[in-house]
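Sharing a structure with you now.
A single protein chain has been removed from this complex, and every other one stays in its place.
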Amino acid sequence: MQFKKSDLLKNFNITLDLAVEAHEMVRGEAGREVPGVVQDVQEYDFAKVTTITVTDQQGAQLVSKPIGNYVTIDAPQIRENNLQIHEEISKILADTITKLAKLTDNSTVLLVGLGNWNATPDALGPQVIKYSLVTRHIKEHTPVELHGNLRSVCALSPGVLGLTGIETAEIIKGVVDRVKPDLVIAIDALASASVERISTTIQIADTGISPGSGVGNQRLGLNQESMGVPVLAIGVPTVVNAGVIAHSALEKLLEQLQTSPTLYQIYKGLNQDAVANIINEVLAPFSGDLMVTPKEIDQLIEHTGKIIAGGLTQALHPAISKEEYATYLH
Amino acid sequence: MQFKKSDLLKNFNITLDLAVEAHEMVRGEAGREVPGVVQDVQEYDFAKVTTITVTDQQGAQLVSKPIGNYVTIDAPQIRENNLQIHEEISKILADTITKLAKLTDNSTVLLVGLGNWNATPDALGPQVIKYSLVTRHIKEHTPVELHGNLRSVCALSPGVLGLTGIETAEIIKGVVDRVKPDLVIAIDALASASVERISTTIQIADTGISPGSGVGNQRLGLNQESMGVPVLAIGVPTVVNAGVIAHSALEKLLEQLQTSPTLYQIYKGLNQDAVANIINEVLAPFSGDLMVTPKEIDQLIEHTGKIIAGGLTQALHPAISKEEYATYLH
Amino acid sequence: MQFKKSDLLKNFNITLDLAVEAHEMVRGEAGREVPGVVQDVQEYDFAKVTTITVTDQQGAQLVSKPIGNYVTIDAPQIRENNLQIHEEISKILADTITKLAKLTDNSTVLLVGLGNWNATPDALGPQVIKYSLVTRHIKEHTPVELHGNLRSVCALSPGVLGLTGIETAEIIKGVVDRVKPDLVIAIDALASASVERISTTIQIADTGISPGSGVGNQRLGLNQESMGVPVLAIGVPTVVNAGVIAHSALEKLLEQLQTSPTLYQIYKGLNQDAVANIINEVLAPFSGDLMVTPKEIDQLIEHTGKIIAGGLTQALHPAISKEEYATYLH
Partner (left out) sequence: MQFKKSDLLKNFNITLDLAVEAHEMVRGEAGREVPGVVQDVQEYDFAKVTTITVTDQQGAQLVSKPIGNYVTIDAPQIRENNLQIHEEISKILADTITKLAKLTDNSTVLLVGLGNWNATPDALGPQVIKYSLVTRHIKEHTPVELHGNLRSVCALSPGVLGLTGIETAEIIKGVVDRVKPDLVIAIDALASASVERISTTIQIADTGISPGSGVGNQRLGLNQESMGVPVLAIGVPTVVNAGVIAHSALEKLLEQLQTSPTLYQIYKGLNQDAVANIINEVLAPFSGDLMVTPKEIDQLIEHTGKIIAGGLTQALHPAISKEEYATYLH
């Protein structure tokens, strides 16, 4: 087919935040193997967990993702208000964090809530920070019965460039240099290529965050290279770029036309630029900066925020029992 | 053409919130006159003001809008951060409110900020209430120098069904029955059929708000019939339904195909249901409940919120001078 | 003694929001019986529950509280961050609500969060509403597994006079007339006469709220008489009037002086007006409108807000199990 999503993304300067989507696109419909990339899938009651490991530089280049591990938890029921299922997903998330984070009892962790608290679809990071259990300050504000059993956790919502006038990564780097944590965990709202993934997918990556990703488009990277300590990135798609929606509609229409044999020559006549032009016309004057998000985005942000905070609490403070964890969520 | 926007809207249960868009659609490309509807256009330095008057029942049925006046202020520069232009637009808004509201010195006005304060694109109404000058309570909180010169204004942000469990119109009707205002002015975020109108268009209608309109889709109407007093509705598009975006892309593609004479038969093969199916596939699982909104929606809501609050202050408290008004905005 | 707290309160126009304090004051140091008032005390592991029943008009006049039941839960550990104890207290609160509310399965309850969300010490009511489970709207936003097991609950934070220009009771009465609930439960921040009670005492009264009480001083009552349906009031002291603090200091000083026999005549020389003058001088220019509140008031409001929301959920939706309740709190 002539109209490739990968070209569209390039035209609109769209990065695929999810490794699983980037991998899928490279594999194509044929589902061919991608050298330097290993995929593993595990099924749970309410979730499918896909681990994509980019093992070498060739794989990294092919899927445009740094070498490392990308775990994707797919759980459509996050969108339902079923708290038992939410807890199951928190548990899977906690296990994934534990596996990727490699913490010791004495590790200090800095949680970073990326995104703009004033724009609901971008507010996931600050929301998670609000629900998180902060303990680094001599644990004086933590429950009496748990003193001594908690890891040292501190937390920050650095805001966005438009609010502070400072690159987010600069603020974080400054704090990292002072606090000297053993690990940074950054939480961010992501853009997906498909509507289905909004608020149903959680990606955990031990490669941190690359420049240009996230709803608010971080300009600088947030990774071991820039921070000097490992960075775990937790992201949930909350929007789809509007260009992707428009393109998907065109693509599906063209697929249907394709079934008619007489249309072969039309395809020839239409090139990719024409498609890009059509989409640009539809989306002007915002072009690449329009996002598609569900009406109930405030509730989805709240639910996923609590699931992630719950997973973090379990992974970072394993001394807290399962019953206690439920109450800590509050 | 076979694929009509009006059919799409019907398929997706989308109401056109803007009378100017509804009128345009009925007029069609030929721009024919619509019986029972009169349109008047005035040009200002930074704004085009279109007044659509639905004069009789036939017109009302054709454009699916009740009999009454619909003034649309189109000002693309609302999106720029130019405060002088913002003041000009506030002034035009104030004049329009004054003309449509027919207040006396002793009128009491109830401002109602519709929408969900937790979801940025739907938060315009509550934002305007936050910036508004409330005076009804014996004017004790108003500036010393202005006592006695202010109209009696009270204000309410009733929340949305999901937060209160009560239909918004029920809450407002209850308050109207107690406060007995002479006029209700309801402010709401609207959905538009075109991206260009997001945060550049202000509609003022003396017919109130019809059921099913607004970003949050009010279920009940908010108008003279339901409230017992006149209702002025002020709305600004902050989103476009994602179905409309997808449809616009398809429409533009088909327009291009149409230029090729050999494609006539393809059109025959494709019917409207097919198009609706394509769009449904792309937007599943949210379907009609996906909205397209710009990334900087928080800033747009803040700017338009201040412009509207400024216009309201000038119209409702004309004793406040132009210089003072600027400071009142704060 | 010449300097009576009751006189001070009169001088400063301070109402004692807690029946237990009003009763104590009337009983005096001698602890004499007050006719028309019955007191019952029950001890729990983490709480002392005092029920004061005003049985007739004489008692009502003596303690300045309407005929009815006033249950006070005293639990100093609310101030600690111990979630197990918080749950115990939620349970006691739930039992108290159940006893006083007399609901049937089909009862509809309107929760009202009184107070100003912009001023932390007065924000308890709106905070509780934020954490509450709202179900009246066809239960569409409630957890899938619980459909059909929930009571019909709706909720409103009406704001304060300074924000709306409308008496709070007017707004509530308007909504009550439309929604026609079987019970109103109003949650409010209270003023106490002693610092110890801040965030450690919960009062539940089946008489509603009298005019002039609460941190924000409701001007109109919120009770069966004004609303037409029973009103349960839940209140937690979050402030002490600064006049009370100053007076307590003077009182204690005079007590100490009193032990010296030579000082008898000094007392004669000092009258109550002198004391009032001293306090007025200290508190000018705010006089009666200064409140004393702990630095960590934001955390206390959050904790008590969750305890109350938890108690409400258990009392109003008893079909939700104890485990589920913990998660619902979140």
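A, B and C label the chains in the order they appear, each numbered from 1.
Definition applied: a contact is a pair of C-beta atoms (placed from the backbone, for glycine too) under 8 Å apart; a residue touches a chain by one contact, two chains touch by 3 or more.
Predicted, not measured: the structure shown is a model, and the values here were computed from it.
For the options A:26, A:60, A:103 or A:161, the residue in contact with the chain missing from this view is A:161.
Taking the complete complex into account, C:120 is the one of C:50, C:69 or C:120 that touches the chain left out.
For the chain left out of this panel, the touching residue among C:26, C:60, C:103 or C:278 is C:278.
Where chain C meets the missing chain, the touching residues are 76, 116, 118-122, 162, 195-196, 198, 215-216, 242, 245-250, 252-253, 256-257, 260, 262-263, 265-266, 269-270, 274-275, 278-279, 281-286, 289-299. One chain is missing from the display, and on chain A it is touched by residues 134-137, 141, 152-157, 159, 161-167, 170-171, 173-179.
Note that in this section only the chains that are shown with their structure count from here on.
Centroids built from CA atoms put chain C at 42 Å from chain B.
Distance from the chain A centre to the chain B centre is 34 Å, each centre being the mean of its Cα atoms.
Under the contact definition stated at the top, the residues of chain A that touch 2 or more other chains are 299.
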